[in-house]
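Okay, so here's the structure we're looking at.
A protein chain is absent from this complex, but the other protein chains hold their places.
Then we have subunit A:
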Amino acid sequence: IPGVSQVALRIRPMSAAELAEGARPIAHRVDEQVVVLRDPMEDPDDILRASRSREKSYVFDVAFDSSATQETVYRATTRGLVAGVISGHNATVFTYGPTGCGKTYTMLGTDGEPGVCARTLGELFQAIEDASGDTEYEVSTSYLEIYNEMIRDLLNPSLGCLQLREDAGGTVQVAGITKISAISAEEVSQRAPMGHGGGPANPPLPGAARLPQVLQVLARGNRQRTQEPTAANCASSRSHAVLQVTVRQRRRGGGLRRGRLFMIDLAGSERAAQTQNRGQRMKEGAHINRSLLALGNCIKALSHRASTKYINYRDSKLTRLLKDSLGGNNHTVMIAHISPASTAFEESRSTLAYAHRAKSIRAT
């Protein structure tokens, strides 16, 4: 991941299912930044580690556990980005982690406990309400899903599969996607939204009714996400959901600024985790390798069932969409999620290691 400026870690509470199978908590938040993970099993042959503690600690920019509220998480991670977006900078918030560890809860939340998206939009709408008379803002929101390399507009799924387009300024847009706009002017006007588009824009929504309506629309959009019946829990596990919020600012006397905020609920990372040679073995991705050079691997695997699979992300749809958000003029926040249960040790360890590595990557 290019240029991550803040990495947060959130440990969710133990689930009823985990408690029922007798799992013990092995991940703990030690202080504001430190998370400790304990290995629930000991390898008797691992003499090099036998005398060391089975615990490993990870330091993040900020860490949360089940005692943290949605508001706390929002304030510590995303809130700081809003001002920047309003003044024309770009920002991205990722949630990362295995299926069922709380990514969607963090991003979308529930009616009673709204997540980052809702709070961010609330903050933005509030900001444009408070804006002085000589600045005009427009906030437009799109909500899309990337699944199997297909882009779907969650606010209008009947459009089917959409294409990416790069405009003259180098910005990557989704052609034809629905945008919900709100303008700061008190009067509800039928003015066309500023800037380029390519898709139908809903008429701006009046005053204070804006936020709840937008949230309703988003919730509807979320139900449109691709569900898989075989997923570990009910949420979709292979689709990325991208909420794109664009804030255009026009000052009287010139100057048009545009900031974009992407809030991305990444697909479950459990497929990306590497398998270790202990007990649990995960089914590897079933990609066919074109080249006969890989015949050797195929033959080797006949005798040993398990093999590690390294997945290469290369210029995929998600990265292209974020092209102008990542790198340079931007801020990226990753919120990684893990389960505290001993039964999820392997996945938690992978996620912590990955998030920890992300901390050291800075945009050039």
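As a working rule, contacts are C-beta pairs under 8 Å (C-beta built on N, C-alpha and C of every residue); 3 or more make two chains touch, one makes a residue touch a chain; residues count from 1.
In this section, contacts and distances are computed from a predicted model.
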Original post:
Which listed name, "PSMA8 isoform 2", "Trafficking protein particle complex subunit 2", "1-aminocyclopropane-1-carboxylate synthase" or "KIF-binding protein", is the one UniProt assigns to the chain that has been left out?
Top reply: "KIF-binding protein"
Subject >> Of A:A83, A:L256 or A:L295, the residue in touch with the unshown chain >> reply: A:L295
Original post:
Of the listed residues A:A17, A:M150, A:A175 or A:L256, which contacts the missing chain in the full complex?
Top reply: A:M150
Original post:
Contacts of subunit A with the missing chain: which residues?
Top reply: 44-48, 50-51, 148-150, 161, 284-290, 292-293, 295-296, 298-303, 314-317
